[in-house]
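The block underneath contains the structure these notes are about, expressed in structure tokens.
Apart from one protein chain that is not included, each protein chain of the complex appears where it belongs.
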Amino acid sequence: MTAAMTLTPNQTETLVRKLTALADDEIILAHRDGEWTGHAPILEEDIALANIAQDELGHAGMYLELRRELDGSDPDRLAFFRDVDGFTNVRLVELPKGDWAFTMLRQYLFDAYEALWLDAARASTYAPLTEVAAKAVREEKFHLQHTALWVERLALGTDESHRRTQNALNELWPYTAQLFQPVQDEEGLVEAGILPDLAGVRGRWEALVVPHLTQKCGLMLPAASAAAAAGRDTHTEHLAPLLAEMQSVARAVPNAEVW
Amino acid sequence: MTAPAHPDTQWPRWEVFKQDAPNRPYQAVGSVHAGDPDHALLTARNVFVRRPAAVSLWTVREADILTATPEEVEANPAVLDTPGEAGTYHLGLKRTHKRSMTFVDLVGTLEASGPGDALRQAREQHPDALTWLVFPESAVVRTDDDPGTVESWFAPAKDKTYKQQQYYGVIGRHVGELKREGRMPQRVNEEPHVGDHKVYDHPHDAVAKKVQP
């Protein structure tokens, strides 16, 4: 266990930015997963996807607690009172839930990234992050088994399921590049050993997902596009309505002390 | 195997055997519907490990399990000749008429020439059992017992304390507490209120007036 370390003001600011980005990804993805609860293809999968959604929300909570330690901000205030411009999730997670192939494939791509990022973050020199990573990575490994299994079965199942899975990949693949785009000044924290190097995570991610998608599942990788060029402050048209719904109850009683 | 006339849209059923702690017997806790062996095991985890009470899971396709009660064997002795593969068979027993949280406990294995033979041996070894249940080792799908699997399949449920009623502690007043303190409200709705404030006109005012003589 590393002794408590002192962060410079710039490091603190960058870490706050990164933790918020990590949490935003989880909040928005969990929201999309939560839309399935009660509407999945079979009862057992209602249960499975609800498990994933709870885990992702739990991770968001842990990241925002780390942020609270740094700047005193309230996690729920952040989640329910920031506007679209303030959210810093990747565009991958805000796309509408689509069909089961789209949901499972997106979750697979994200789980693989998150599992590998967390695995690397276990070596962080920032002890609070190390602890969170060790906890969260256990759940991500389980998600990854579940979603990898589903992607394989949908890709190899029927002509229809193959077509739907390939369509989902065509749509999702260009959005994945953004997962590996650092936030402003992130490289400083990487040098200090506080955060994992995203290029390294990306290498491991590609080595994991590309053979699974192409060799095992028989899917075709679309050509990567320049979709990653814009940063985390740029969103699709889908985030604003999502937030309007998600924040509607909290904002109706803005002075509530407790919910 | 021929396809059933009316294919079930719900996939095959797999019996789930759960072990709650090391050295405890595996117990038949229910079943899941799943497509194939790997999927069945993942599904069993999602369904039966929402809360912490497992260290290991097995799933076995329903079609691979043979069960019989003494009455059933008497009525249909041919069940003891049920053909199938030779090898190691797991044996489960029901031993009580009382309420139990399992249908059977798994008690061990035996070598048999087929499911019927396994049942025959089970009956000889455990004549007092109320139900015998057998399935071949080859039909079992089980979780790995390496630390990584235990950590990612079974440990996380322990942290999900919000699913435990204890997480909520004592909320408001419980009726028992009100009684003990002699503070049980005796009359209701003299004046519609929330806390100390009248915030709502009584919803049944109209009805109340009607029923009054």
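Observations on the structure shown:
For reference, chains read A and B in written order, and residue numbers begin at 1 within each chain.
In this section, a residue touches a chain if its C-beta (ideal position, glycine included) is under 8 Å from a C-beta of that chain, and two chains touch if they have at least 3 such contacts.
Quick note on the criterion: contacts and distances are computed from a predicted model.
A single chain of the complex does not appear, and UniProt lists its protein name as "Phenylacetate-CoA oxygenase subunit PaaA", one of "Sarcosine oxidase subunit gamma", "ABC transporter substrate binding protein (Glycerol-3-phosphate)", "Phenylacetate-CoA oxygenase subunit PaaA" or "Lipoprotein".
Among the chains on display, the ones the left-out chain touches in the entire complex are A, B.
From the set B:Leu80, B:Leu110 or B:Leu130, the residue in touch with the chain omitted from the display is B:Leu130, counting the whole complex. The residue touching the chain not shown here, chosen from B:Ala68, B:Leu91 or B:Val107, is B:Ala68. The residue touching the chain not shown here, chosen from A:Thr37, A:Gln184, A:Thr214 or A:Thr236, is A:Thr37. Residues touching the missing chain, restricted to chain A, are 27, 30-31, 34-35, 37-44, 46-47, 50-51, 53-54, 57-58, 60-61, 64, 75-76, 79-80, 99-101, 152-154, 156-158, 160-161, 164, 245-246, 248-250, 252-253, 255-259 (touch as defined at the top).
In the full complex, chain B contacts the hidden chain through residues 6-13, 29-33, 35-36, 39, 47, 50-51, 67-69, 71-72, 94, 97-103, 130-131, 160, 162-165, 167-168, 171-175, 178, 183-189, 192-197, 199-200, 202-205, 207-208, 211.
Note that in this section only the chains that are shown with their structure count from here on.
Chain B meets chain A in the complex at residues 10-11, 32-36, 38-39, 42-43, 45-47, 50, 148, 151-153, 155-156, 159-160.
On the chain A side of its complex with chain B, the touching residues are 42-44, 47-48, 51, 54-55, 58, 135, 138-139, 141-142, 145-146, 149, 153.
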